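Left out: one protein chain. Kept in place: all the others.
As written, the chains take the letters A, B and C, and residue 1 is the first residue of each chain.
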Amino acid sequence: MIRIELSIELNYQVDAMGADFIFNVHAARTPWQTVSHENLQVSQPVPLGHYTDPSSGNRYLRLRADPGNLTVSYQATVDVAHVFAEPDQIAEVPVQHLPPEVMVYLYPSRYCQSDRLIKLAIKEFGQMPQGYARVQAIRDWVSNRVTFTSNTTNSNTSAVDTLIEEVGVCRDFAHLMIALCRALSIPARFATGTDYGAPAVLGPPDFHAYVEVYLQGGWYIFDPSGTVVPMGLIRFSTGRDAADVAFATIFGGVMSQAPWIQTMALEDASNGILLPHPCSQALSTDGAVLPHAANR
Amino acid sequence: MIRIELSIELNYQVDAMGADFIFNVHAARTPWQTVSHENLQVSQPVPLGHYTDPSSGNRYLRLRADPGNLTVSYQATVDVAHVFAEPDQIAEVPVQHLPPEVMVYLYPSRYCQSDRLIKLAIKEFGQMPQGYARVQAIRDWVSNRVTFTSNTTNSNTSAVDTLIEEVGVCRDFAHLMIALCRALSIPARFATGTDYGAPAVLGPPDFHAYVEVYLQGGWYIFDPSGTVVPMGLIRFSTGRDAADVAFATIFGGVMSQAPWIQTMALEDASNGILLPHPCSQALSTDGAVLPHAANR
Amino acid sequence: MIRIELSIELNYQVDAMGADFIFNVHAARTPWQTVSHENLQVSQPVPLGHYTDPSSGNRYLRLRADPGNLTVSYQATVDVAHVFAEPDQIAEVPVQHLPPEVMVYLYPSRYCQSDRLIKLAIKEFGQMPQGYARVQAIRDWVSNRVTFTSNTTNSNTSAVDTLIEEVGVCRDFAHLMIALCRALSIPARFATGTDYGAPAVLGPPDFHAYVEVYLQGGWYIFDPSGTVVPMGLIRFSTGRDAADVAFATIFGGVMSQAPWIQTMALEDASNGILLPHPCSQALSTDGAVLPHAANR
Partner (left out) sequence: MIRIELSIELNYQVDAMGADFIFNVHAARTPWQTVSHENLQVSQPVPLGHYTDPSSGNRYLRLRADPGNLTVSYQATVDVAHVFAEPDQIAEVPVQHLPPEVMVYLYPSRYCQSDRLIKLAIKEFGQMPQGYARVQAIRDWVSNRVTFTSNTTNSNTSAVDTLIEEVGVCRDFAHLMIALCRALSIPARFATGTDYGAPAVLGPPDFHAYVEVYLQGGWYIFDPSGTVVPMGLIRFSTGRDAADVAFATIFGGVMSQAPWIQTMALEDASNGILLPHPCSQALSTDGAVLPHAANR
């Protein structure tokens, strides 16, 4: 098990009309991710709406802010009991056996035009044996092909653009990997967290986008950007792509400051709490446990 | 109330590998749409999986077909008790009051890149009074701007393309209207049915794509293509856009024939069953009834 | 006649491999644009290649720079004897009467996908009487529709993007206007100069992109961005779009600084040299003189 102390502060200047915000910065609560302490502070005395989406588990905070400054700060201590599995024992799930609620992650979405990549995906990956290793090959292909470069892409950039231009940031890597998986009929979704373990050269701690792929046993974590230690990721939310899981969706005239984020991993070996570390096993924070896998 | 007898036949030739199908041709069951008789026949003796999505009510039929012919035929008698409302009494719902499960219909999707149309939408419609009439103005703008032309678009065509090239079929009209609504923070979704009332010049009866927009009281029906009598639409499914609600999603090597569709409206005035007809009132088949509206 | 004193300085840092440059910052020499004094300085003692394209009159400076600093400075005094014409007397030229060398400006190019805008252009402008006023209407439509906003577009942005997103800088306005003209079979080309008369709020003096349209009598100047005084534009070069007329095309690893530009208009009324000023007449710096127009 790993334990992360998370602290986020978001600052906005709201114009004279006021503005609606939907925040998605609460750590998700799942059977494998436990939020032991949690504290939310909003600088304005406005009504707060909390909502948890029943299918994704995403937790939303909704508020209508008055003109002026708005600060939202959130702290949490989160324990993640990863499911570890042996990569070579994880099969893909044939379409006819996919749970119905997973089907939607086969379809193309705003930033993941999987329908256009079918021929390419089959040519590159169609001959490989099915299973976790094939998905890992997709991840590696994206990691090798795309160069992490700040300020090269914008909110309009999609998987097709990234395939052509071969530069991007974490969300672009994620979109391309997702599109390629879906093109092969492998369900894949977009996940958000914080960039635990990212090197300082990439900038201050930030939100992070990564990928979850549905294989035998549930959803597995992949980081195609290669910038973080996957075991240190805690999940805020999942969705089809970045359109679904912005950490802040804003309706109105608002000036935003860069978010301030801090994550710290705690160690308590006597209680089985380890620091996140690189690991050759497959990682899941969702879904049923494989018979041969051990919870650690 | 209107009553439609619906008959669909779908024919496929499946190659030697077999193929997975997900059909979405069952009439949805909602409080306002009642399926009184229903008959499904599948020509192959394969297991049939039925699934109803809890949030959308979409009904899916899933099967894995063997090589050879596959025929799926479906007949149903469907009663629709529309909610009628006075257009000038239907307000838009402010973002802070939208039900959480409706929020997703504000976000851009594969074929509805609302994020790129915000400036255009505000310029064209931002000064209008909010309400049903504004949405009707969006519908009229799309209807007037785009020309219905068969074989001008393909499965890759999106709202942005339709805005530029100004030609398309029903799904293209729907995508553009949806994108414009979302760009104004008005929830909109893609709906499928059959093209009741379409003139023969457009070809034999076919599946139809139209739009539902969330306003005060629930989801309202709009047909931006202007080719059908909206009152005669029965709903198969709703989704973010065409990526979600294909009448058949196929995984494998399959030759498809054009679908055969027949719809007939029944009249039984003594029981309040009328023929679908053009109507100046707002129509809904979903959501709560407005106080001032009458069920008919 | 107007007289501009122009001064440009370009600074680069060339990496260890050296780099090839093609500059296009010399004022064009045409029968209507006279370069009376001209001075070019290049900080490195490398061979300079000068080339004037026979069809466009564009003047290119080519050099291979060594590693280290490279400064190119250019000063010129340029006289422009505009052809003035009455807008309501300038007809469009029917396709069958276009000079062959003008035809290429009817075709779509990298940033001006006129082939996709034919329907839209005909709908918006097809019913107007042909002539200068129709082109002016296209210019006004673009000016009104697009908002000048720095840093919203990049070198990949094309007319189609600008039509959708409705923001951009001078080159984006120019591309959209050109695409619309070509969609109506009106030859249009991209021209570059400096932004004489631009308000300081847009930043320091800079290169400018504008449009020339072929009508009866020759090529006429239009500034769809509305940011400059057209009479103060001197022409560096013309081409199909921005792909042809970069002020510097660089092959190699180079760090560029922002260009330093200064333009000053001289006045000498006794010799007929006036300051550039807004003007309701049509302006041309190219092509034959209309019978009813006077050179001033």
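What we mean here is this: contacts are C-beta pairs under 8 Å (C-beta built on N, C-alpha and C of every residue); 3 or more make two chains touch, one makes a residue touch a chain.
Everything numeric here is computed off the predicted structure, so don't read it as measured data.
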(request) Quick one: say which of A:1, A:160, A:248 or A:275 touches the chain that got left out. (result) A:160
(request) Out of C:5, C:53 or C:140, point to the residue that touches the absent chain in the complete complex. (result) C:53
(message) For subunit A, which positions touch the chain that isn't shown here?
(response) 116-117, 119-120, 123, 145, 147, 160, 163-167
(request) Using the touch rule from the top, list residues of subunit C that touch the missing partner. (result) 20, 22, 49, 51, 53, 55, 60, 62-64, 94-96, 100-101, 103-104, 107-110, 113, 115-116, 155-156, 185, 240, 243-244, 251
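Basically, only the chains that are shown with their structure count from here on.
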(message) Given that subunit B and subunit C are copies and touch, would you call their interface same or different according to whether over half of its residue numbers are shared?
(response) same
(request) With chain centres taken as the means of their Cα atoms, state the distance from subunit A to subunit B in Å. (result) 31
(request) Would you pick out the residues of subunit C that each touch at least 2 other chains? (result) none
